Each structure stands twice: as structure tokens, then as C-alpha cells.
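All remarks here apply to the structure that follows.
With one protein chain withheld, the remaining protein chains of the complex are depicted in position.
Letters are used for the chains, namely A, B and C, taken in the order the chains are written, and counting of residues starts over at 1 for each.
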Amino acid sequence: MQRIGVFICWCGSNIAATVDVQKVAEVMKSEPGVVYSADYQYMCSENGQQLIKQAIKEHNLTGIVVGSCSPRMHEATFRKTAEAAGLNPYMVEIANIREHCSWIHKDMDEATEKAIILVRTAIAKVKLNAPLMAGESPVVKRALVIGGGIAGIQAALDIADAGFEVDIVEKNATIGGRMAQLDKTFPTLDCSACILTPKMVDCAQHEKIDILSYSEVEEVKGFVGNFSVKIRRKARYVDETKCTGCKICMEKCPSKKGLNSFNMDLNTRPAIHIPFAQAIPNVAVIDPEQCIKLKTGKCGICQKFCGAGAIDYEQKDTFIEREYGAIVVATGYKPINLDAFNEYGYNDNKDVITSLELERLMNAAGPTNGVLLRPSDGEHPKVITFIQCVGSRDSSGCGKPYCSKICCMYTAKHAMLIREKYPDTEVHVFYIDVRTPGKNYDEFYRRAVEQYGVDYIKGMVGKVYNENGKLMVQGSNLIDNEQITIESDLVVLAAAIEPEPSVRKVATLLTASIDTNNFLTESHAKLRPVESPTAGVYLAGVCQGPKDIPETVSQASACAAKVIGLLAKDKLKTNPCVAIPDESMCNGCSQCANVCAYGAITYENKEFRLGGGKTEIRRVACVNPAVCQGCGACTVTCPSGAMDLKGFSSKQIMSEVEAICKK
Amino acid sequence: MKDVEMKMKERAKQLLESGEVARVVGWKKGDFCYDPSPATFETVEELDNFVYDYFCGANLSKYLIQISKKEGKTAVFLKPCDTYSFNQLVKEHRINRENVYVIAVECMAKFDIEKIKEKGVSQITGVEVKDKDVKVSSLYGETTLYKPEILLTKCETCQKTHQVKDEEIILHERPERDVDRFAEVKKLEAMTEDERFAFWKEQLSKCIRCNACRNVCPACSCVKCVFDNPASGVAAKANDSEFEEKLFHVIRAFHVAGRCTDCGECSRVCPQHIPLHLLNRKFIKDIDGLYGEFQAGEEAEGKTPLTSYTEGDAEPNDVLNGEAK
Amino acid sequence: MTKEERIENLNRLSGTDVRKCMKCGKCSGRCPAFKEMDIKPHQFVTMLGKGKIDELLESKAIWNCLSCMACVERCPRGVAPAAVIEAVRDTVVRMQGNNGIKAEDIPPIVDELIPQQLLVSAYRKYNK
Partner (left out) sequence: MQEVTTEKKEFTPNIVAFCCNWCSYAGADLAGSSRLTYPANVKIIRVPCSCRVNPMFVLKAFQQGADGVILCGCHPGDCHYVTGNYYTRRRMALLFSFLNYMGIEKERTRVEWVSAAEGARFSAVMNDFVKTVTELGENKRLTDLRVKEGE
């Protein structure tokens, strides 16, 4: 039999001025199950809490109801009070007689009557409460970072510096990501490699960081604090432990015609190669599609010349399984495919290039050694036209509806760099809007216009066509309300960016939600911007939304802070108000798993006794209490009512409904 | 119809004799010509009682929940409408698909004995069908009835086709039909609230809570029904307020929403002739209209309309005020 | 017709939501008849948005538009400038009070190669 104590708070005059608190306390004395009822000026005060503790002990209370302010205010306080007196903290219910009663009603009789009903409702509920124990799950003190671009590198370094082990899984042969391909970075124009490569080296040298390059995540099991991840280490045909990065193999390899993807396919590379000079790890990889030995069985020249004996044509994909407490997703982006935009002639003219290709053409380590030469004939372009918003802000279905965010700034950067290096070059930029919200960003853009004389044209390009070897760029000049055609030597398209496609697979593995544009969804757009709704999964960089390097780095560090906060704990306290299936009633119909946003529900075949010595094997739902967030979506979906929610059980809510409606 | 029955019997015999299946689920003769009942046949001898005729309206899918757990394969004869329930149950992991061999059988609509009786014909001994004429013989002689008037309610608007089959026994082509299964629902929708309430009050007042609708429904196949679950707060035994009694049909209809294949068994078995299918069809019609056409049981996997969503779904208030979409 | 009705009518006829326009000018950048037009394709959209009906109805450009639909094809926002021009053109034609084409005029000029759909739309367009 439940022994309930009721405590009515005056909250000074906040409640007492409109609710006759003494009357409420008095009425409750005769409620069935209530063995103690009192009122006090401030229940949340030291003395008020003392009163509660004493009553719990003296009257052997099994549950208490506090009629006070909103549970959002002091539920936690009173739970602690109860716990201190030896009562399970979940045997506490709050009747909100301040925000929902005294503050909004003026008539004392009316407000008192309502307060009585609200307290009764809380009593009805607390009678059905059951002691709940916050579960505990251990935390594996190691983090996984998926993606080795600047986001992943920064997150890994920050986590490792706090003393936790970190693995970086990178699908390419080297870490560095998109930033490694860039020439200069806005708004300060530092050389990208000069600021990135030291960080890459730090990663390689950090004793807490393990770089798993040329690897992909294959399978993820478990939950926050306890992920178990299977990682595929793709065969690179070179023994990572032996290769010294001497590059002799690259020199000797007879198959040199492979497109160099690091240089955006603008030049070629050998079948065995190190992606770029500062690659980490500085280890070669063989492209099996291109290698003569792997394709025909004949050749083997690299093996002959490798002094370290690192070449291994027999290598196969291998798998490793590791445990992690937290996972950071930093899978990055790629420029969109421009096939749908034939008006810009990208596929038909070699001299129509994307901005990322221009980065490589201007980079000292690029295909032209940093001299800006146009791809078609290797001449210096004299007139260069930039087109912004190619595929961004496009709701027609060809492109992306969002703003890619980085293009305005990098276009200004390109225009400026070209005008500085080649002052005789004419540079035009077609823009719809120039968006430069960021520290020193607008100043940067204005410098391109004012100091470097870049010609910004408000308007969009309608078509680019080739006439006698010249690229004719026809577009609007909206300010002058005219249509202009610019005879150009090089056209640069600011192609929209989109999440790296592999993010879809990663999201599925992690049960992390993804939006219609394939960006990973954050837990709360404003207040939890680096957390995925899936507990223990964090988001850094463009996989969550377009952003530039400074923003990416900040987000990565924010992720690291969250991860460190998680890994610093030895055990995770789990919310005990989670879903719980009654196996004897579960049909195993999968409807609950279909609505679970967290992937907390799995199924297993269990044996049940039928009586008479017979047994039956049935598929039943299992809820992982560490993953369940307690929303209750599953409880309503369950046709048999086998699924219930602790702390908000069907019976509890029904009893509240009854208490309110009973006239 | 006799030829179809022959073929089915023959095939059942083959399957049992060859040991390909351990049992066959079909219909067996009843005491009268109009009350065949679902049955399991495990030996060739038992097949003597096998029957398939115009009174085999029962949906066999639900029986497979238990039977498909047994050892050995089970062959089952499924009419078009039954296959939807079958798929839905496979989707909900209730039927072990690997253990079942589905033989799709033709259906030329089934008869409602009650409707025949209403025509004043009793003590029926047999029926013979020629086009739309049904010659009914009884102890008192012969009467010819018009076929569309004596069909089971579920057959009146049926346009279903087999959704699953391992083989088929289809000897006759079914005539194409163009009927609106929502016609009755629309009629009710067009009424005023008062009229609708009067209609349902009259209908539901007839309910004797015999649970036949629940027991026959392939979607109502819970290991333990919510009405028998004391934790649900609706079970009558745990509650003195008779909540369950009073709102049984609302809860039942909601529970099968998005899963009901419109097989019509609920109305067929109701001893009080409550048009229960009109409750389910309202949900089906709303789902089709608000979230796109959906036929439960068309697929054996995937989500139902109530376990999926789109960001632009209609607002409940707009739906109520007829402003959705 | 009041001005409001006329605006509404033009919006309806064109079937395009002018508020979707983000004023990028790609339509005018692509238009092959741009130089001949007194009011440019993008202006049709913005002027309709601003309710400058009288100017639009006075426009000569409606007779220069080739209806090549390049602007519709290229618009990144799914706006259809050509449809707005067409709507203005239709309105002008209808205001002239004459049927541009009669049913009995059609058979003699029918060429086997003319798509049926073109005939129907021409008839609809030039008939009051």
C-alpha cells in the first residue's frame, strides 16, 4: 500500500496570494493513500527540504507530491531531497500550481479548486510510480573520427591532446582532405599547405592518434560509450610498415597514364603513387585498375626496385574491429556534378573549369607548377570570367537549393590572386549576391574590387559558347539593364558543394539522420549544433552543412569538447524513463523499430513456455536503455500495448486523465 | 466452380503424397452446404471433406501465424483478398514465409447466406451459378436469385488481385469491375455530424462484444490483445469504468489503421450485422487522400503510413476543417 | 477589370510565382531577343511582382519574345519569365476584343506536320 506525502509550497506570495494553500493541504489529508500533508512558505529552501526529508522518514512515505512551481524548475531539486531521505528519486511527482495555476488565475476560489485537482492528479500518478534506477554503462575511452580532412584532423588532435586515444578512418590513401588541395586560404591568404601539413604531421606523430588511411567503416554496433566498429582496410598493395616513401617506384612504374585525382584529373600519375608530396602516411598505394602487374600478372618492376621490399601484390582487404566511446563524423564534401548545366559548356570546353580545378592550376605543386596556364593550349589566359552560384540556390531541381557559402569568398580570393600575379589579366565576376558575413570577409571582398580592380557584374550568365577558339560568356548586367558578352580565355565556375556521397552509408550505419540534401542533421539547430540525435555521434565540417575552414575548425573543436566530456566519464548514467517491452505481449511486428529515431529497438527470437511442457519461439522487441531517449513514439505504435514507457506509463497517464476528468 | 475444386483437391493430394508439404490449409465441408469452415488436411484421406465453393469466404491467412511455426511446409489456398493479409502478416514477421507454399486460387465472389435467407429462402441444399443468376435449391424447391444481391459485403466492391503466389489455380477469368469501395464512406461523410452520430449510435448499440470481429481480423493478431492487457489502462477487467466496452470499436479501428487490408472479414462475421468495414475504410480513405495511395498487404516489407511521415504532412486541424492539401 | 484583378489574372495566366525570383538575371542573360526588347525578361517578372501592369501592357517586347523558353529552361528558381510575357501578350490580345483565330480558319492551314497540341494551344491563345 502506498503511503503518500503531500507538500504544498506557498512560494512566498507567488502561489499563496491566489491559491488557498492551507486549504489545499487540508483537503489532501483526506485523499485515499495520503498519510501526510503540509504546507510551507518555501519548499525548495533548506528548511522546506528538511521538512520533506523528515516527513519521509517519520511517516515511512513511499511517494511524495510537491505542489509548487514547474517541474522544469525544481523537479530535480526535490528528487535529490527524496533520495537524501532514502526514497527513490522517481517516487516524486510535482503538481505545477504556480505557472499553471496561481500565476494565470485571479479568482482565489477558482485557483484553489484547480490546484486541488492538479495535486490530486499528481497523487493519482505517483501512486502508480515505480522506483526507477538510472542505469549505468561503461565508457570505452577511445574515439573514432570518420574522415581525415581538416575537420577530422582538428577533432582528433583536440581529443588526443586531452589524453584519449583516437583513430582516424580516412577512405583515401592520405589524410588532408579538400584543404590539402587548396592553394591559398581566405581571408588572410596563407598558403593552405603551410598551415595544414604541420597539423597532419602532428596527427602522425601523436602517440594517441592512430591513422587508418585507405580504410572505410563497414559496420557499427552498440551505442553511446560502447560502439563496436568494423573497419575495412583496403588493400593498397604496399606494406605500410615497410614503405619509406622514397618514391623510386613512382619513377620506375611504366604505367604512368592514370588521372591524378589529387590534381582534379588535370594531369597524370603512375599506377603506384603517393598522392602528394606531404601525404600522411607517406606511403605509396597501387591503383589496381591501372597496375599492369595486377591486371596482367606481368611487370613487377616496382617490386624489383623497392629497396624496402614493401610491395605486396597479394595483399587483400583486411578487417579490424575496435571499440569506441564516441564517434565524430567529418566526411566532408565534393563539388557537384555539372552535367545538368550544359549552358556553361563545362563538358565541352577544356577552358571552362571549376574553382577547385583553378586551385590546382594556381598551386605551386599543381600540374602547371603554379603558373596559370589554360588547360586547352597552355597559354596564359588574358581574360578570365568567374561565374558564381553554379548550381547553388537552385530550386529548379538541377542544382542545390541551399547557398554553398564558401564560393563568394574563394572567388574573390581567386580574382585577387590572379590580378596580383598577372596584372595584365582582365577579371570579371558574375554574381547574384555577394555574401561575406565573417570577420574581415567584406573587407576582403572590397579589396578585390577597390584595390585589385576586379570587375564585379551583378547578373547571371545565360550561356557560354565557343566562337573561333574564344569562350563567349553571355550574361546579364542587371545594374545597367543590358545583356553583355565577354570574350574570355578562361571561365571558372563556382560549383555548388554537396556532402561527400559516402556519408549516406555512414549515416545508415550510425542511424544518424540525414536531410533531403544529404547533410547530417544536428540534434538541435541552435543549442546542440555539433551533436547528432544519435547519442555519442558528433558532427564536424561540411557533412553537417556548408561551411568554410574557420567554421569547420571551430565545429571540430566543439565536437572534441563534447567527446572529451563524454570520455572523461567512467560510466554513463542513463535516463531511466525509457521504453520497456512486455515480452509476453510482444508480437515482434517491427512497428516500434520503424518509428524509433534512435535505433534503440532490436529484435531477438526468444523461447517462451506455453504450458504443458511445450515451448514456442517468438520474435520479440528489445530496447537498449542506453540508447532509448524516452520519447514514447513506440508505445503508441505498438498495437498490443506491449511497449510502455517508464515514468510515463499508460496506466499513469490514464490515471491522470481520470483524475482531471472526474467531476 | 466444381472444376476449380477438383483441381485444388488434386493438387493438394499430389503435394501431400509427394511429401512436399506436411499439410494443406483449405476449407472443409460443414453440416450444411453453406457453412464450410477453414481446416488443415494432413492426409490424403482427410481430403475427402475438402471443399471450395461460393461459401468459402473465410480468410485463411490468419491461421498461418500458428501453422507456419509447425515443422514442415504448409500449402495454403489463398483467394486474392487473402493474399493481402498474408503479405501484411509476413511484413509484421508473424508468418514464416519460407514455411508456406501459396497456391493462388480464383474467386468469383462469395455468397452471404444471411442475404439469401433474407430473400425468403431457407433450408438451402445447394446453389448453381450461371452468369448473374443463382439457382438456389432448398428443401422447398428452387429459387433463382440475382447474384449481385447476395454477395458478401466484402465482395461487393472487391477489385483485388493476387499479391503473392507460388503457383496458381485459375481456370476462369474474372470480369473487370468498376466500383467505388468508398461510396458508402462518402455517403456518411456527406451527412451532418448529427446524422452520422445517429447512424453510428444505432449501429454500435447493436454490438454484443462477442469479439468475433477481433478474432477473425488478420490485423488483430496480437499475441495478447491490448484489451486483455492490464497495463494498457483499457482492459475491462482492470477498470470499473467500462471504458473498453464503450469505445471498443474506435480503438480497434485505430489499431489496425494503416495495416488493415480491407479484407472485410469483420463485417462478414459480425452476428449483429454492424458494417464494421466502414470504420476501417474511413481510415483507408483518409490515408489515401492525405498521404498518398496505400494498400496494406501489397508489399511484404516497408513501413505503414502511420510509421512514416513527410515534413509537409497535413495539419490535423486543417484535416478536420477540410482545408488539408 | 480593376488593377488588382488584372494582377491576379496575370499571375494566374502565367502560372508562375514571381516571388520565387531571386533577381539573378539569368533569364535576361540567356535571352536571344534581349536587344530588341524594351522591357527585359527579368523585368517582366519583377514588374509583375511590383504591380506595374500598365507599363507591361504597353510593352513592345511582348511581340519580340520568341517563346523559345530558354529563360524558363535556365531559371534556377523555377520561375517562368516567358510564361509571364505570354500572359501579358494574351491579355493584350484579349483586350483588343477580337478573336485572333476562328475555328473554320484552321483546316485550310493545317499541315500534317503541325503537332495537334500546337493547334489547340494556338486556338486557345488567339481565341478570346
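Basically, a residue touches a chain if its C-beta (ideal position, glycine included) is under 8 Å from a C-beta of that chain, and two chains touch if they have at least 3 such contacts.
Since we're looking at a predicted model, the values are computed, not measured.
*Asks:* For the full complex, can you list every visible chain touched by the one that's not shown?
*Replies:* A, B
*Asks:* Per the definition of touch given earlier, which of B:Ile170, B:Leu204 or B:Val269 contacts the omitted chain?
*Replies:* If we include the chain that is not displayed, B:Leu204 is the one touching it.
*Asks:* Would you mind spotting which of A:Ser13, A:Asn47 or A:Ser70 touches the chain that isn't drawn?
*Replies:* A:Ser70
*Asks:* Out of A:Ile117, A:Cys403 or A:Ile580, point to the residue that touches the absent chain in the complete complex.
*Replies:* Final answer for the missing-chain contact: A:Ile117.
*Asks:* Which one touches the absent chain: B:Ile150, B:Ala253, B:Cys266 or B:Ala296?
*Replies:* B:Ala253
*Asks:* Just the residue numbers, please: which parts of subunit B touch the chain that's not shown?
*Replies:* With respect to the unshown chain, the touching residues of subunit B are 185, 188-189, 193-201, 204-205, 207, 232-234, 241, 243, 245-251, 253-254, 257, 279, 282-283, 286-287, 290-291, 305-307, 309-311, 313-317, 319-321, 324.
*Asks:* Can you list, in ascending order, the subunit A residues touching the missing chain?
*Replies:* These residues touch the chain not displayed: 70-73, 96, 98-101, 103-107, 110-111, 113-114, 117-118, 121, 513, 521, 523-524, 533, 577, 595, 597, 629-633, 635-637, 645, 648, 650, 653-654, 656-658, 660-663.
Simple rule for what comes next: only the chains that are shown with their structure count from here on.
*Asks:* Quick one: label the inter-chain contact graph as line, ring, star, complete or other.
*Replies:* Topology of touching chains reads as a line.
*Asks:* From the Cα centroids, identify the chain that ends up most central relative to all protein Cα atoms.
*Replies:* Minimum centroid-to-centroid distance belongs to A.
*Asks:* Averaging each chain's C-alpha atoms to get its centre, pick out the one most distant from subunit C.
*Replies:* Result for the farthest chain: B.
*Asks:* Measuring from the mean C-alpha position of subunit B to the mean C-alpha position of subunit C, what distance in angstrom results?
*Replies:* Distance between chain centres, rounded to whole Å: 56 Å.
*Asks:* How far is the middle of subunit A from the middle of subunit C, if each middle is the mean of its Cα atoms, in Å?
*Replies:* So the centroids are 47 Å from each other.
*Asks:* Once bound in the complex, which stretches of subunit A touch subunit B?
*Replies:* 582, 584-591, 594-595, 603, 616-619, 637, 639-642, 644, 649-651, 653-655, 658
*Asks:* Which of the residues in subunit A end up touching subunit C in this complex?
*Replies:* Contact set of subunit A toward subunit C: 343, 389, 393-399, 432, 458-463, 474-478, 481, 483.
*Asks:* Considering only the defined contacts, which subunit C positions touch subunit A in the complex?
*Replies:* Residues 20, 22-31, 34-35, 40, 42-43, 70, 74-78.
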